[in-house]
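Right, one structure below, let's go through it.
As you look at this complex, bear in mind that one protein chain is not there, while each of the others sits in place.
We just call them A and B in the order they show up, numbering each chain from 1.
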Amino acid sequence: MMSARPRTAIAPARRYPHWPIHVALLLVSFCMLVPFYWVLKTSLTGENIFVYPPSVWPVAPHLFYYVDVWYYIPFARYLLNSVMVSGLAIGANVVFNAMAAYALTRQFRGRGLIITLLLSCMMIPFQTTIVPAYLITGKLGLLNSYLGLALPTFSTIVCIFVYKASFDAVPRSLIDAARIDGLSELQIIMKIMVPLSTSAVATNVILSFIWSWNNFLWPLIVVRDPQMQTLPLGLSRFLTYHENTTGALYAFCIMVLLPGIVLFLLAQKEFIRGLTSGATKG
Amino acid sequence: MKAKGVVSRALRNRFVMVPLVLTVVIGGWNAYIALHSDGIVRGRVVTTDGAPVAGATVHIMEQNFTTNSERGKVVTGSDGRFLITDNRSHNIQLRADKAGMGRSEQQVVRLFFRAQNVTLDAPLVLPTPPR
Partner (left out) sequence: MGDAGTIQVPRASRRRNVPRRANAAGSKRRRELLLVWVFLVPSLLVFFLYRVLPLIWNLVLSFQEFSLFGATRFIGFDHYVDMWNDDVFWITLRNTLLYMASAPIGIALALAVSLMVNSEVRGRNIYRTIVFLSYPLMTVAVGIIWRWLYDEKVGLFNFVLRSLHLVDQPLPFLQSFELALPAVLLANVWQILGFYMIILLAGLQNIPQNLYEAASIDGASRRQQFVRITLPLLRPAIFLAFVIGIMTSFTSFDLVYVMTQGGPSHSSELLVNYIYRAAFELSKVDYAAALTVVQFLLLVVLTWLGNRLSGGDAGAVESE
């Protein structure tokens, strides 16, 4: 995960035994993991899930709730919608943020103003813009469309600063040399900046994926057409229609959570670097 | 030589490896589904003594979240076996009956995908005819 410092807290560690820390941490881990286990258990339990007392282990476990979710609701359609929206958001974020960040590494009049503007925009949470954002999207004719769903997340200020920090670290001499060699600005970005900033690209991909994949409020507002609903909307719709009468709801939950968990476990380092650098940059 | 090194390095990268494995697994699963989804269900109808029942009617019901509708029926052969060839659901219930021999309990058949070919282990049991 995070780079461990070699000399962390040596002095206290010698004086204190480790086992109380382990006990406390195991307790914390238990509390953090139990909700996952409980839902996983419910999604696998074969018999009536409303029997009291609930069993601690899955009874007659089977996978058929997952099959039910796949067929009884348009899961594949929701998945496609979510993937399309996330794909659009990721693509736009990687490109637009890189362009903006590259522009900000140059000296030009109004640069300070732009940076101030970006930092103050960061103080406007998306939730406080929903009403006009809905009206604007309607005026653009983008309600019920992939573009309308993804457009507000096309560029993220945090991610611009992640890129900028990475671009700033590229030696000026390298860029000047490339320019003397006659490379165009676009070539400089593609051949020098981006290859030297792969971790910033990864951070952009992961953060924009997680944010658009999990986004709920915005799809809830702009999507009325059942064919255009994304996974979180499908999940909340399922809850409204069937309440919690079937274990399929929890199988649905697990199916929706899995991609995020897999991606997070794959790219933990980039994800956390993005969050910490984003947070400390503003 | 160099290209080979690039390929093997890319293969060892987890961002390449995991999606690759996932693609293979999903592709394999879909291929399996394509080859095994003819909607064939085989089973037997027996009496409580285990003797096969010829000429029993097997009703097929399709299960939905809230509804349960009859889809069709087949008749068992002389060895008590039946064959359904047009199942299109992943969650069906079977019930057998025969005049004078009563009816069996409903057997729930859950499949991993629609129209999965399956041979039922447990037979449908008709109660011994009332004397």
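Assume a residue touches a chain if its C-beta (ideal position, glycine included) is under 8 Å from a C-beta of that chain, and two chains touch if they have at least 3 such contacts.
The shown structure was predicted, so the numbers you read here are calculated from the model rather than taken from an experiment.
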Neighbours of the unshown chain, displayed set only, are A
Contacting the left-out chain: of A:N97, A:S166 or A:Q229, that is A:N97
The one of A:T42, A:N81, A:T203 or A:Q229 in touch with the missing chain is A:T42
Among the options A:L135, A:A169 or A:M190, the absent chain makes contact with A:L135
Of A:L25, A:A76 or A:M190, the residue touching the omitted chain is A:L25
Touching the unshown chain, chain A contributes residues 1-2, 4-5, 7-13, 15-16, 18, 21-22, 24-25, 28-29, 31-36, 38-39, 42, 49-54, 92, 96-97, 99-100, 102-104, 106-108, 114, 117-119, 121, 123-136, 151-152, 154-155, 157, 160, 171-174, 176-177, 180, 185, 210, 213-214, 216-217, 220-221, 231-232, 235-236, 239, 244, 249-250, 253, 256-257, 260-261, 264-265, 268, 271-272, 275-276, 279-282
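FYI, only the chains that are shown with their structure count from here on.
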Taking each chain's centre as the mean of its CA atoms, chain A sits from chain B at a distance in Å of 39
Listed in rising order, chain B residues that touch chain A in their complex are 14-15, 18, 64-65, 90-91, 110-114
Note: in the complex, chain A contacts chain B through residues 62-64, 67-68, 71-72, 242, 246, 248, 262, 266-267
